[in-house]
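In this view, the complex is presented without one of its protein chains, the others remaining in place.
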Amino acid sequence: MTGTPLLSVENLAVSMRLPAGGQMQILTDVGFALDAGETLGVVGESGSGKSLLSLAIMGLLPGAATATGRIMFEGRDLLALDDDTLCSVRGKRVGMIFQEPMTALNPAMTVGDQIAEGLVWHEGLSWKVARAQAVELLDQVRIADARRRAQTYPHEMSGGQRQRVGIAMALALKPALMIADEPTTALDVTVQAEVLDILDDLRREYGMALILVSHDLGVIARMCARTVVMYAGRRMEEGPTRDVLTLPLNPYSRGLLRAVPKRRTDGGKLDTIPGSVPGFARLPPGCCFSDRCPERIADCQEAEPAWAIPTAGRGVRCIRAMQEFAR
Amino acid sequence: MIVLLLRRLSSLLLTLLAVSALIFIVMDVLPGDPAAIMLGTSASPDTLAALRHELGLDQPLIIRYALWLGGVVTGDLGNSYTYGVPVAGLIAERLAVTLPLALFAIVLSVAIAIPLGVASAARRNSAVDYAAAFVSQLFIAVPGFWVGLLLVLVFSVSLGWMPSGGFPGWHGGFGSSLGALLLPAIALALPQAGVLTRVTRSAVLEVLNDDFVRTARAKGLPRRAALWRHAVPNALVPVVTILGLQFTFLIAGAVLVENVFNLPGLGRLAFQALTQRDIIVMQDVVLFFAALVIIMNFIVDLSYLYLDPRLRGRSR
Amino acid sequence: MNRVQSIAGGMIRLATFGVALSAGLLLAGVTVAATKTSLVLGMSVEPQGLDPTVSAPVAIGQVTWQNIFEGLVAIDKDGKIVPQLAKSWEISGDGLIYTFKLQQGVKFHDGEDFDSAVAKFALDRARGPESTNGQKRFFAAIDTIDTPDKQTLVLKLKERNGSLLYWLGWPASVMVGTQSAANDKTTPIGTGPFKFVSWTKGDRVELVANPGYWNTQTKLGLDKVTFRFIADAQAQAAALKSGDVDAFPEFAAPEMMEGFKEDTELVTVIGNTELKVVAGMNNTRKPFDDKRVRQALMMAIDRSTVIDGAWSGFGTAIGSHYTPNDRGYIDLTGTYPYDPEKAKALLAEAGYPNGFTFTIKTPQMPYAPRSAEIMQAMFAEIGVTMTIEPTEFPAKWVQDVFKGTDYDMTIVAHAEPMDIDIYARDPYYFNYKNPAFTDVIKKIELTADTVEQEKLYGEAQKILADDVPALFLFVMPKLGVWNAKLKGLWENEPIPSNVLTDVHWED
Partner (left out) sequence: MSAVTVTVEKPAARRTSLFLRRPNLVIGGAIIAILVIIAFVSLFWTPMPPGKMQIIHKLKPPLAQGLLGTDHFGRDVLSMLMAGAWNSLSIATVAVAFGASLGTLLGVTAAARRGVFEAVAMRANDVIFAFPPILSAMMLGALLGTGRFTAIIAIAVFMVPVFSRVTVSAASQVWARDYVLAARAAGKGGVLITIEHILPNIANQIIVQVTIQLGLAILTEAGLSFLGLGMAPPAPTWGRMLADAQTYLGTAPWLAILPGLAIALTVFGFNMLGDGLRDLLDPREKGRT
């Protein structure tokens, strides 16, 4: 961590206004830092609030959500900026790729124009020039016959191609940070690998930082240097991907790893984590994983364990893990 | 896609034929003899017979229908019994009032409804939303001819700003003719604007939460730009459908407002033709309305292809 | 800019253009001051054609008679017969030969000269077999027409007819040109002081002064006349108040008349017309075949309440089928005055102690349903229940009532002047046959002496007043409303018309 990081999220919390009145807290005490060109994976089951995290950074939270804490990016706290200034950051300095390629593109606008629009809007290029650059971008994301395909409409493309258009759109202005919210979840496996390749090559080529949100540990392992494990809106563990995957400190991370389906020789049942992810309104007292944690002890339910740094570059939210590490 | 259009066209022509048969039979069954009406109460039987022959009313139904339809196909719509002039000319004359009035009303309706509808959708459940809902409900609830009445009373009688009615004719100067159409256009536009606002609001709401609007925001477009460049264009299909319906209604249904502003429009022509049992005019006017409705539906269908590329299938 | 956005964008630009335009117009306030030699005259009903000799509606005469077309003789504003294209005339002792001396140097608007041959052509056309002239019966009495020379026209009659001269003054008997007659319906060519310019169907007819008018004594006050057709009373009032129309000789709504009182620019002139509002009964259908029932119904009606309720008090009560401004008028409203008790007693005597039920077929013109509603309330007072059946005029009314006589009672305003002879016609929708009455009418037609005729008309009125073939209610007023500076419009309307020869502006 040399000098000030590109992005530093500190004590971020997001709560939602309920339709019947009242507030419900989703993200609690989320924090991490990211240097220029670095890659960070955010992994967690669905319903852990990881997508909300990426939207919070982009400043695109739904109307009913309010975020507190700080998100320092290139020296400015994004949460404090008004919408107009945020608009100058979005797309230009931070690009985002969404999960659902089928609905993420405007059905009534040609693919080329949707890519070119960012260029026209931020850099004031003429549509002619912007469209030409859009064709180049389509080439870069390896879409065949880019010139012709630029004039076609989204419904004439497969899911994989549309996701590549999404990537082209996000990196049109060469932003410093790319956020990919489960980019390959909706794609079938073969297309997944190809899309990830493109994303990785272009990221390297333009030296962009990347936050990859996913529930698939394989994708995280392949793409990200560091990883944060999320559960019930909290960060449970953080560290270099290799360490987190091989020496998980938090019992939840261990459970997560065990649950990855592997070919079993002994014909036994696949391992699962007992119980199911509790709704945010019915969290157990103390540690949020305490109701399902095999290594639970009485203290776990006393109070929510604080975020601790066992060694440089690692973080964990679990009193048992700290006790283990101390020995 | 061409096959689709051709099939659509043939079914429309079939409908037109059915309408022509229906109107012919209805007009024939209606009580009242045009000749007696034209010659008044003290006409003698032989003069009545002479007129009926002159008008060709004494021929059997089928032959009259064939003659009329033959004429329509070749563009000769026959002569009006009462006015004695070709019906085509009459309709054209009246269309020069009804068409601009309908267009004027549609423009006003769009000018009011689209911004109001989009604003109330963008700022849902806000003051704007409730105000727009109330105003549009009010416009729908108030009878159009009643609004026309009040407009005349306020703007022409007491304030004297506007002419009270009548139509100086386009040769009499573009400005004065448009002035004559302003109040009636407003009276026609308000109820339509009410309906259009509600349709626009629900159409935009439908699209506002779609992912591609969020993508546009992620590209750095401010809220307004994302709304107008991405959400609204995708909400136009239902809006255009309503506009199509409203346009044909404005042509066919404006008779009440035409009465209040005594504009020589198509509606009044039909109303007078019915009272005078000017059968040939009635048949031609109703057929004209039906053709207009059908053409309008066809245009709206075509616009769907334009507005929603997904319907176009492989475009290149 | 993708085309779809441009539509959305375009719509907005178009829309804002629309709004800006309407705002601009609102301020401009387009009303042109009427110049002093042109006149805009309003009418409720638009004529269906412009040739009074081929179809009957009065509106045709109200535009063309005395303005475009002229007759051998004319009727003046007091209902008197005055010379016109015929300078003078004599009638033979036995009343069978009429010799007319014609004016010289009279030209039609298309340049054709008017002489006895053209006059013969016009009369033959009106009385010929193919003629569709609404008043063809006027010429039934004529046997032959001779033209000894260009200036003399001689009519030989089959039998004496006291009304022929009067009828020759009517719009239906105007002189038409030989070449122009065929399409007078759309482009009228006459000999009158005004020439036809244009007709925008449903809106207006424009006339312009005729420079070559033969009658040099008359000094025309106008060089341009526009007839505006406005059916809706509210629109009529608005047109008058906003100055779009200078005059409405027959304003449609009596209840709005006092609205003009405090308007200094306008003047209201109440005259009377020939429109007799009469509730005809089917004299052959029970119970209306019994005279006592008809008389009882007459006594059940208070004419002044009907006039006050239906026509805001304008209009004069009548006791028979005759109007005050016709010669030989006698006020017979006293024959069966309003007396519900007597009416009930007469009904009981006629065999209907607790009344009966019938329907009245009312056309849609305002006076009809309003009068019917009041009559309904009055009849209820004497135990008679009347249901109102709106009947579309002219179509269904002519077919059901006039031709089919399939009705109990109806109510309609008879517009033709001096048409008391309709009760002598057979068939006629009243189905009223009274030999004594028919005999009096016959005598009237055969006497040329006006004093004798007026005595006979009096007799005819008395018979109808007593026999009550129809409930005689009231004569419609002529509600004239026009610009205070406008002079020369007729106050009464002895014949449905808008004679503009002596109309002029005064500052």
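Order of writing sets the labels: A, B and C. Residues in every chain begin at 1.
Here is the rule we use: a residue touches a chain if its C-beta (ideal position, glycine included) is under 8 Å from a C-beta of that chain, and two chains touch if they have at least 3 such contacts.
From a predicted model like this one, the values you see are computed outputs, not experimental measurements.
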Candidates C:E392, C:E445 or C:D467 - the one touching the absent chain: C:E392
Those residues of chain C which, in the complete complex, touch the missing chain: 232-234, 237, 252-253, 255-256, 258-259, 305, 308-309, 312, 364, 366, 369-370, 372-374, 376-377, 387-392, 395-396
Missing-partner contacts on chain B, residue numbers: 11-12, 14-16, 18-19, 22-23, 26-27, 29-32, 137-138, 140-143, 145-146, 149, 153, 249, 252-253, 255-256, 259, 267, 270-271, 274, 285-286, 289-290, 293-294
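Simple rule for what comes next: only the chains that are shown with their structure count from here on.
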Taking each chain's C-alpha mean as its centre, the one farthest from chain B: A
Centre distance in Å when chain B and chain C are each reduced to the mean of their C-alpha atoms: 37
Chain centre separation (chain A, chain C; CA means) in Å: 89
Computed distance of Cα centres, chain B from chain A, in Å: 54
Interface hub residues of chain B, defined as touching at least two other chains: 229, 233, 307
Chain A, residues touching no fewer than two other chains: 108-109
Residues on chain B engaged by chain A in the complex (per definition of touch): 210-212, 214-223, 225, 229-230, 233-234, 307-310, 312, 314-316
Residues of chain C that touch chain B when the two form their complex: 2-5, 7-9, 11-12, 14-19, 21-22, 25-32, 46, 48-49, 55-57, 129-137, 185-186, 200-204, 228-232, 234-235, 237-239, 241-244, 392-396, 398-400, 402-403, 416
Complex contact set, residues of chain A against chain B: 58, 60, 83-84, 87-92, 95-96, 98, 100, 103-109, 117-118, 121-122, 148, 151-153, 155-156, 166, 169-170
